[in-house]
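All protein chains but one are shown at their positions in the complex.
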Amino acid sequence: MSDGQQNKTFVVTRFDPDRDEVPRKQSYEVPVRSDWKVLDALNFIKDEIDATLSHRWSCRMAVCGSCGMMVNGEPRLTCKEALAQYGDTVEVAPLANFPVVRDLVVEADGFMEKLTSVKPWIIRAKERAVEEGTMRQSPAELEEFKQFSMCINCMLCYSACPVVANEPKFIGPAAIALGHRYSLDSRDEGAAERNAVFRGEGTVFSCSFANECSEVCPKNVDPAAAVNQAKLNAVIDWAAGFVLPRGGDE
Amino acid sequence: MKHLLLKLEPLIWLLFGQGILLGTVLLTPWVLVVGLAIPLGIVPADALSYERATALGSHIIGRVILLGLIALPLWKGAHHMRHTLIDFGGAERDAWVAPLLYLLAALGSLLAVVAVVRI
Partner (left out) sequence: MSRSAHPRAMAASKPGSTRTAPPQLPDRFPFGGRYLAYTLFDLTGILYLLLGLSVLCAVWSLGSGEAVWNGALERHRSIFYLGFHGIALAALIFVGIRFFAFFPKAQPPRVGRVKPPPKPVILAALYGLWIGVTACMTIVLAGGIF
């Protein structure tokens, strides 16, 4: 065979809410090229074999976060994972821990709500006037939060997290990492507001440090570090509240 | 109850964290000597004869260490057991499981105070 082609079997989870009671599996034989990623095979299936297959994808270069799926039981970006690492049979399923809309497409609304809940924007006690010019930030100050700003919202960490699986209200790795990114930002003055969210119903203390989120993160954000740093910051904030009570705080 | 648990969480987490750190550090020599070396005869039993054990345990440092040896593992254990039960599908049960486990740890800690004072 030329181009290093071989056949692989793809066992894909299918679900049509109008036709299927529960998700089912469907197998496809795909002539794959040696340099293909999982996403190439899925697109081949849709283009050449079964146009009814639904899946999300966009950039093909692991920056948009759209193509997250379970590949052989692990949450992966399908545009990033080379097929060569897998055997003759590859299982593709929708992301674990998410409600499934159709086939490989999961409902992301819950995730968007958790993201917004941590107030992921610069909070100032008093808004800076335009005339005052830009805020200045040193490279050292940037370094303190930069790692946590690299998240592409791919939701793989939510798929891997055993707490997300069992506690619906838990804010979750990416959202906590994002909130922590802003609390660490030298321009931000909203750490106290975010700590109130972190200690609310979606409490960061639900995290049991499985570290699975950081294991599966394709961008080395290390959300587990962010969540556990956020716990310590929340404790310091709580303890400081006894010594220096804030007006209006409980 | 849920609201109370949320308010107390930073304290419980601190106790849990120290339970892992200091609890592990203190328990290791206890298990090595009291749990294994003395029963197996590697260390002579009179190392912890009643007289010597009482002398060690009634010293202020001894009482503090014994207090830590009891209380800290209880809080670590209670918190981790709570999380294990949630991981095995117990999120709804948590409303009564969590207070029960933490009460057990609190009760054990109180008994620990009594126990070390009794020496």
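By written order: A and B. Residues from 1 in each chain.
The rule is short, and it goes like this: contacts are C-beta pairs under 8 Å (C-beta built on N, C-alpha and C of every residue); 3 or more make two chains touch, one makes a residue touch a chain.
Just so you know, these numbers come straight off a predicted model, no measurement behind them.
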{"item": "Given A:V32, A:V92 or A:A160, the one touching the chain that is not displayed", "value": "A:A160"}
{"item": "Contact residue for the chain not shown (choose from A:E29, A:D47 or A:E113)", "value": "A:E113"}
{"item": "Positions on chain A where the hidden chain makes contact", "value": "15, 17, 22-23, 70, 73-75, 93, 96-102, 106-107, 109-113, 143-145, 158-160, 162, 164-168, 184, 208-212, 215, 222, 224-225, 228-229, 231-233, 236"}
{"item": "Contact footprint on chain B, counting only the chain that is left out", "value": "19-21, 23-40, 43-48, 50, 52-57, 65-66, 69-74, 76-81, 83-84, 87-89, 91, 104, 108, 111-112, 115-116, 118-119"}
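Throughout what follows, only the chains that are shown with their structure count from here on.
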{"item": "Chain centre separation (chain A, chain B; CA means) in Å", "value": "37"}
{"item": "Interfacial residue positions of chain A with respect to chain B in the complex", "value": "162-163, 166-168, 199-201, 203, 205, 208, 231, 234-235, 238-239"}
{"item": "Touch list for chain B against partner chain A, complex", "value": "6, 9-14, 80, 83, 86-87, 89-91"}
